[in-house]
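Note that one protein chain of the assembly has been removed; the remaining protein chains are unaltered in position.
Letters are used for the chains, namely A and B, taken in the order the chains are written, and counting of residues starts over at 1 for each.
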Amino acid sequence: MLHPDRYFSPDPGIRKLARALYEEVAKLPLVCPHGHVDPQLLADNPAFPDPTELIIIPDHYVFRMLYSQGVQLEDLGIKRKDGGPVETDHRKIWQTFGDHFHLFRGTPTNAWIRHEFEEVFEIQERLSSKSASRIYDQIQEKLNQPEFRPRALFENFKIEVLCTTDGATDDLKWHKKIIDSDWNGRVCPTFRPDAVINFDHPQWSTEIVKLGEITGSEIKDYKTYIQALESRRAFFKEMGATATDHAALTPLTLELSESQAEALLQKGLKGEATAEEAAQFTAHMFVEMARMSVDDGLVMQLHVGSFRNHNQTLFDTFGPDTGHDIPIQTEYTQNLRALLNKYGNDPRFTLVLFTLDESTYSRELAPLAGHYPALRLGPPWWFHDSVEGMRRFRRQATETAGIYNTAGFNDDTRAFPSIPARHDVCRRVDAGFLAEMVAEHVIDEDEAREMIIDLSYNLVKQTYKL
Amino acid sequence: MLHPDRYFSPDPGIRKLARALYEEVAKLPLVCPHGHVDPQLLADNPAFPDPTELIIIPDHYVFRMLYSQGVQLEDLGIKRKDGGPVETDHRKIWQTFGDHFHLFRGTPTNAWIRHEFEEVFEIQERLSSKSASRIYDQIQEKLNQPEFRPRALFENFKIEVLCTTDGATDDLKWHKKIIDSDWNGRVCPTFRPDAVINFDHPQWSTEIVKLGEITGSEIKDYKTYIQALESRRAFFKEMGATATDHAALTPLTLELSESQAEALLQKGLKGEATAEEAAQFTAHMFVEMARMSVDDGLVMQLHVGSFRNHNQTLFDTFGPDTGHDIPIQTEYTQNLRALLNKYGNDPRFTLVLFTLDESTYSRELAPLAGHYPALRLGPPWWFHDSVEGMRRFRRQATETAGIYNTAGFNDDTRAFPSIPARHDVCRRVDAGFLAEMVAEHVIDEDEAREMIIDLSYNLVKQTYKL
Partner (left out) sequence: MLHPDRYFSPDPGIRKLARALYEEVAKLPLVCPHGHVDPQLLADNPAFPDPTELIIIPDHYVFRMLYSQGVQLEDLGIKRKDGGPVETDHRKIWQTFGDHFHLFRGTPTNAWIRHEFEEVFEIQERLSSKSASRIYDQIQEKLNQPEFRPRALFENFKIEVLCTTDGATDDLKWHKKIIDSDWNGRVCPTFRPDAVINFDHPQWSTEIVKLGEITGSEIKDYKTYIQALESRRAFFKEMGATATDHAALTPLTLELSESQAEALLQKGLKGEATAEEAAQFTAHMFVEMARMSVDDGLVMQLHVGSFRNHNQTLFDTFGPDTGHDIPIQTEYTQNLRALLNKYGNDPRFTLVLFTLDESTYSRELAPLAGHYPALRLGPPWWFHDSVEGMRRFRRQATETAGIYNTAGFNDDTRAFPSIPARHDVCRRVDAGFLAEMVAEHVIDEDEAREMIIDLSYNLVKQTYKL
């Protein structure tokens, strides 16, 4: 079913070359510097319970598409916040998935699932109403085997390192358990302090208390606040972290005086800050986080431009990450200036930028990355982590930034068994992109052979210091 | 002249497959859910007077391009508002068109006119200075024949249904005449209330009076206003309408209280509303129109982002729709939230979105349509209803929204004899798009064969309940 030349141009010359380039990297280890795999999976190494629990329920890419065509989330087993009834018959949910699988035609979810079925679970037929139940059984049978436990898959997938994403107050106990175990898989935490730098984060008030508790001194003022963050970063670094990660609606950065920052923080602690003040404080903290990165060497990642929880009814019923975070227009040139003017020239600093606004690739991001030594462009993110999305990124960013100001690939997934599929799509698209440049005599073949290894392996390791 | 493989990739494998897919749908009936054909044409069924009256004078795509290269609109026979002299020698105007036909190279107008010439009028040569007069005669000769009257063409074009666009106070007498006639062509009205929901519409004050008259009770307050609109919608539905259509500069939606709405309406009725108040009222009325759609089942269409009548001198001289409506940047994620939060999850509601800002395809529209059950993406609109424009739409929207959250094609034309050409371009581009996905093994050929029929016929019928 999976064609060996998928995602390559059908032009015979390009295809042959793309295949050759792809073969150089197809079996290289997977470096996964950013994603949302639950570390408990690799600490406890439980069997995945069933296909629905593995593939549908945790993946908002999957259930949002079904929802868009009239399938209720309750009927997909997505948990309601109020504990109200949801479908518990996982085979039935799987059948609903099979009945609607045609909706995914032409989408990356389709590509990943086909890959996962064939390469991970050795399934030889397409998911459909007819095959759903049969495929459910085949996957279930595999999941019952020890070779399909998380650690075994991790090794089988040839994951060299996998970084998780963890809140600032996380005790990283699962990471500790992994380190303390006799298993040698490398699983690193990533410091994600959104909840403690954004007053408007739903967990702000509880997390700021936790932050005081976990660092042993109540967050009363800016000084203790900054010390607490520095202390958490040090702890994360000790536990193997090489990076931080930050999300916000916009990439606004601002440098406030300490007294201004103190005044805002006091308002935030009292729950009296306006939305604008919250945004200003976060903007200031981005600069402060960059300062800390200069000091401790943690690579800074910025994921911006997603309007979270657009559908209020769904958010109220099911909570966050349920498929209705929608991108907005994003401005980088002016918003990032404060941060880049302060630290963009510093050789100790690395900032990896992600965007959901493709119009910024050629207009803002490539020109910025093609100048500031600290900047690297992250791979196409979220909705753009797809065959066409990756092509647009390379075609729009490369001529100004080159490939050496980009950060390689990351899978950004919470769907653990889709990791090899995602890396494979990227390696194929990059191979195809390079093959087209060779075919048009923009680069030479020997250059392409170096570049495909850089894109698939070297750049990500260098960028994230892995 | 018309190559049977036009608009397909020259790659032999893709071309062969594209042709096969195209052949599945080339002869399917045309479903035309949105356009601007004058219903009187099909009610009275007159002969089209001459080629210039048919092809040049009503088509702002044609005359704007000639104008951009120095041809005066008066010399093309476009009527001045002041009744001032314009060229009346239609053969001479046609000659000017022929003299400048090279300007259209590479444009959709060129594609449509070539198709129309060859497929409708059996002309075997290219329009040019030399051939203009000869072609004029050939078309004229056809137009004199009964087979070239509107109803005969309608049947010959295999139009299954054609929807017009009609103001809220239109008495739909031409639609009535068609219904009452012995002719069986299906021609449906569409409820377009722009003039009575936008205080700044040039006809607002006259139309609001007419609205009172036609519904039998003067529009004095919000209650009578809403009742009048509901009554008109009911009348349109009775006359065969399945949809409404709405235009605005931005897609801002707002939910006001009844007393706020009443206050704004009173200002509007007195001509005292500011531009911002007018925009707020329209934004509120979009939500109100969605509510009515939930009740009466009419599909809601939103065409936004066109700055109308950009060229004041031309507008003053020739009026609206004379080729200088220019797109602006458009924001959907935040602007549509009020409406989508209220009705976006309702299975009784369908909202079809159109844009002139292609940067929103992947950033906002596909993510929204890939989540909200009520949303469908309309086909590439106006300037983007072209070979490259359609490709960009499919490549940028499909990976996130799939094809099943799109609304099929509509020709949106006032140029009646170009209807088959426009549908044919779309069917070819869609076939080519699918063929490329098959060639790159993104989808399988059997899937593509289903998808081309969905794209060309099923989706539009389902979306518009036709």
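Heads up, the rule we're going with is that contacts are C-beta pairs under 8 Å (C-beta built on N, C-alpha and C of every residue); 3 or more make two chains touch, one makes a residue touch a chain.
Everything numeric in this text was worked out from a predicted model, so none of it was measured.
Among A:68, A:398 or A:413, only A:398 touches the chain left out of the display.
Only one of A:229, A:278 or A:340 touches the chain withheld from this view, namely A:340.
Checked against the hidden chain, the listed residues B:33, B:51 or B:108 yield one contact partner: B:108. Among the residues B:129, B:156 or B:329, only B:329 touches the chain that is left out of the figure.
One of B:22, B:48, B:67 or B:191 touches the chain omitted from the figure, and that residue is B:67.
One chain is missing from the display, and on subunit B it is touched by residues 2-3, 5-11, 64-65, 67-70, 102-108, 110-111, 126, 307, 310-314, 323-329, 356-359, 383-384, 386-389.
Where subunit A meets the omitted chain, the residues involved are 11, 13-14, 329, 331, 333-334, 337, 340-341, 344-345, 347, 359, 362-364, 366-373, 375, 395-396, 398-405, 436-437, 439-444, 447, 450-451.
Please note the rule applied: only the chains that are shown with their structure count from here on.
Distance between subunit A and subunit B, defined via averaged C-alpha coordinates, is recorded as 40 Å.
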